[in-house]
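One protein chain is absent from this view; the other protein chains keep their places.
Right, subunit A next:
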Amino acid sequence: MQWKKSFVAAVSLVVTASLLTACSGGGSKDTAANAPVANEFVIGGNFELSGGQATFGKAAVNGAKMVFDKVNAEGGINGKKIKFVVLDNKSEATESTNVATKLINSEKAVAILGCTTSGDTLGMVQLAMDKKIPVLSTSATNPKVTVDENTKKTNDFIFRACFIDPFQGTVMANFTLNNLKLNTAAVLTDNQAPYSKGLAQFFKESFAKGGGEIVADEGYVTGDQDFKATLTKIRGKNPDVLYVPGYYEEVGKIVKQARELGMTMPIMGGDGWDSPKLTEIAGAAALNNTFFSNHYSSEDTDPLVVDFVKRYKELYGDVPDSMAVLGYDGALIMVDALKRAGEPNAVKIKEALAATKDVQTVTGKISYDEQHNPIKAAAIIEMKDGKQTFKDKVAPK
């Protein structure tokens, strides 16, 4: 009993002591912020290096590194080097919050680049807003990322390098109605991914507005592998096109199983399709007659695109996908803002980001609108024998 008491006393002593040090630690951090400015820009990278969207994260990091390495090789910004610290969020929103906390508290990042998916990025929005650290997502296309759903106010510390879901969903609806001249559609949504739900919603709205009819509206969840029952149901409704705005792993299986069931209609989606894994999973033949909206096409003959594709291939041996381009573009936008901010100060960097105007990136000349969304065009890709081919480019109205 005596022993137990002294144990409790010892534990409470340790707890109190650690609380006290934690407080004083916080105090000294505050003074550090006013101390002479650090001699480097620490940019945190919050990316999907493992898990379901691992190919997205890795490509984005590859792209971003090209920019930061070049800036450092040329002497940095005002003589200050950029230190790019990348941590793995395992393609999970909760892990993304942890990674952001680590980047801000332990690594002292003044800005964060990432994540690639809307769900993962949403995982750190609140934290970044509270800690006042600017976040630039490379490819989160959901509107909620930069705009608070309830107050409709722009999240002033959050930015992105890509266009948003309403635009992608609308582009594909118009493409179906105007270019393919098809009028009935079935939609198959990943109900666990805000990205997929966003695209589906705006596709359905624009499709109906343009005179088309949605004949089936079905769902699945990330990680599902058998879609034949749902697809059989959709087949019974006989739609002209099937819209599947999901990620490549499930989309690959859906396309494969749909073709196995004898469904020959065009299947369409968004930038979540963009991965070489898509062809591996679905098979090249099954992917014929499929289309998706994307941020760029590596087949585009624009000299900027050609030059980027060449340099990326030399460094990494692969043709860069959209995630790589957006990682590269995100880093370009970030560097432009860092130059104008001049010093590693989170609030100044945020103000510089918000004032982004006419930054030349691979996917276009970017300026931010009031909701921190870049204004630029979308590319439409058609899959032919397992290869992406450039079909069309659709500019914003």
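One rule holds for everything that comes next: a residue touches a chain if its C-beta (ideal position, glycine included) is under 8 Å from a C-beta of that chain, and two chains touch if they have at least 3 such contacts; residues count from 1.
Definition applied: contacts and distances are computed from a predicted model.
One chain of the assembly is not displayed; among "Cytochrome oxidase subunit IV", "Cation:proton antiporter subunit C", "Branched-chain amino acid ABC transporter permease" or "NAD-reducing hydrogenase HoxS subunit delta", its UniProt protein name is "Branched-chain amino acid ABC transporter permease".
The hidden chain makes contact, of the residues A:C115, A:M265 or A:I281, with A:I281. Residue A:Y220 is the one among A:F175, A:F207, A:Y220 or A:Y243 that touches the chain not shown. Residues of subunit A that touch the chain left out of the display are 50-52, 54-55, 90-91, 191, 218-221, 223, 225-226, 228-230, 232-233, 236, 249, 252-253, 256, 260-262, 277, 280-281, 283.
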